[in-house]
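Just one protein chain is left out here, and the rest sit where they should.
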Amino acid sequence: MTDYLTLKDLRSYYGQIQALHGITFELSEGSVTTLLGANGAGKTTTLRAICGMVRSTGTIQFDGRPLIGLSTESIVKLGIAHVPQGRGTFTRMNVEENLQLGAITRSDRAAIADDIERMFTLFPVLKERRVQQAGLLSGGEQQMLAVARALMLRPRLLLLDEPSFGLAPLVVRELFKTLTQINREEKTTILVVEQNAQLALELADTAYVIETGQIVQSGPAAEIANNEDIRKSYLGY
Amino acid sequence: MELLTNQVLAGIATGAIYACMALAVVMIYEAIDHLNFAQGEMAMFSTFIAWQLLEWGVPYWGAFFGSVAISFCGGVAIERTLFRPLATASILVQIAGFIALFSIINSSAGLIWDFSIKSFPSPFGSAPFLGSQLISDHQAGMFFITLILLGLLYFFFRFTRIGLAMRAAATLPDSARLVGINVGWMIALGWGLAAAIGAVAGILIAPVVFLEPNMMAGVLLYGFVGAVLGGLSSPAGAVAGGFMVGILENLAGTYIPVVGNELKLPIALAMIVTVLVFRPTGLFGRPQVQRV
Partner (left out) sequence: MSTVQESVTQTSSLGTVRETVPQVPATAGGRDLSPVATAAIARQQQKTAQTIARVASLVALALMLMAPMFVRHFVVFQFTQIIIYGIAIMSLNILTGASGQFSLGHSAFFAVGAYTTAILMEHGGMNYILTLPFAGCVCFVFGFLFGLPALRLSGVYLALATFSLAIAMPQFLKLGTFEHFTGGVQGLVVTKPDAPFGLKIDQDVWLYYVTLAVALIMYVLSVNLLNSRTGRAMMAIRDNQIAASSMGVNLALYKTLSFGISAGMTGVAGGLAAIVVAFVAPDGYSITFANALFLGMVIGGVGWLPGSLAGAAFIVLIPNVAESISKGLAGAVFGVFIIAVIFLFPNGARQAAYLAANWIRKLVGSTR
């Protein structure tokens, strides 16, 4: 399988502070990968580096195209959608406007309208809240809205940063089920950063573990999940 | 009673201009968290451009829309060349940038068109409106044009994709980038619109205050009062604030003996300070939390 997203010796900096010390991994097209690790390990920074939101050196390639040096909006236009930590919902706009914003770079009006309806099928609770201000939605609903907004881009690569944060387990399971469905139907490549390792490992094919800015473990998700030592040392369970 | 109605209506008419200035100020504020101290000067310059077009024989509405279009481009250009590089600089440097812009525009207007007072025509004339003694045609015209302008803007922001993108860029720039919006260009667009709105305000008020390079300082001050009253984060509030200021100004001038025409600006100052101190979010705005 072709290497769809490649990171090679990625080093990222917040001002003078170096957060990533040489991250290297690849994703293949259509795969679901999870990036695990403790707080502050560098998981979020990795996603932000992919989206050009943090100063980086090294190589990031997406489908053959180098990403370092591009602006965030250019990277998005290449088909990479990022659901950030904290969701980044446009709280003062309603649900439908948030979805429309997800597709703001597309010009196929009819298809956009269709996609909005599709989102309402995938996430029925959003349909009920169609014209409600997004800021009034519950945590779980806002997370679903954030994912739906990202999907409106028709992304080829979907990045999710701690989608389970602050959500009830049942809600998270529903969300992950939907993500699996999307991956199967649309062949969308997914990279999920999670602190909740257990659920993430059930969802993913491959897992990488980050600690203090470096990859320390990698392998098929099932193996990592069954490896007690790794779980205890890095994942806390 | 008729005097009161007269003053309220007149206040609404001038309030329309203040509403325009307030709107232009808030438009830029939403985009960059800064007050454009040079907004009044830009409006003045736009009015001079319109005057020049008229001098060259362009019919009134041609000059009107011509100036508005040129102002739009000018606003975009100023943002891209001057303020975009300054975006990451300190507050002090940015304020210095605005003051520099103020000086350059004010001075250039004087250079090009000199400092003598000129008269500026009104497309409506000053005949009584519908025969009434209360307001003139021009005052009614100011009011209706402002309403049309506001309607267009409302439509633009609510129902067009660019309007939606601009709103997104203004409220959450990071999230906006993540959906592919070029925030830099949205800010430039905001400046262009603000400049265009300012042009409308200047062209409408010029027949009343006469055209000269220092005509807009007081008007801008009232625009700031309106914007602050409405809470700097709310365009609708800014508009409402502008109208309120117009009405209050007229009523105070008529009913409070000391005030008269002479104390208008100090009263405006007092209003700004009072609102900022006691209710910084204005009457309609949202509270801002400062991170430690």
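When the chains are written out, they are named A and B in that same order, and each has its own residue count from 1.
The working rule: a contact is a pair of C-beta atoms (placed from the backbone, for glycine too) under 8 Å apart; a residue touches a chain by one contact, two chains touch by 3 or more.
The model shown is predicted, which means the values in this text are computed figures rather than measured ones.
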item: Displayed chains contacted by the hidden chain, counting the whole assembly; value: B
item: Hidden partner chain, residues of chain B it touches; value: 33-35, 37, 82, 85-86, 89-93, 95-97, 99-111, 114-115, 213, 217-218, 221, 224, 228, 258, 262-266, 268-269, 272-274, 276-277, 280, 292
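Convention: only the chains that are shown with their structure count from here on.
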item: Contacting residues of chain A [partner chain B, same complex]; value: 51, 53, 71-73, 76-77, 81-82, 84, 88-90, 92-93, 97, 100-102, 104-105, 149, 153
item: Of chain B, residues touching chain A in the complex; value: 161, 164-165, 167-168, 171-172, 174-183
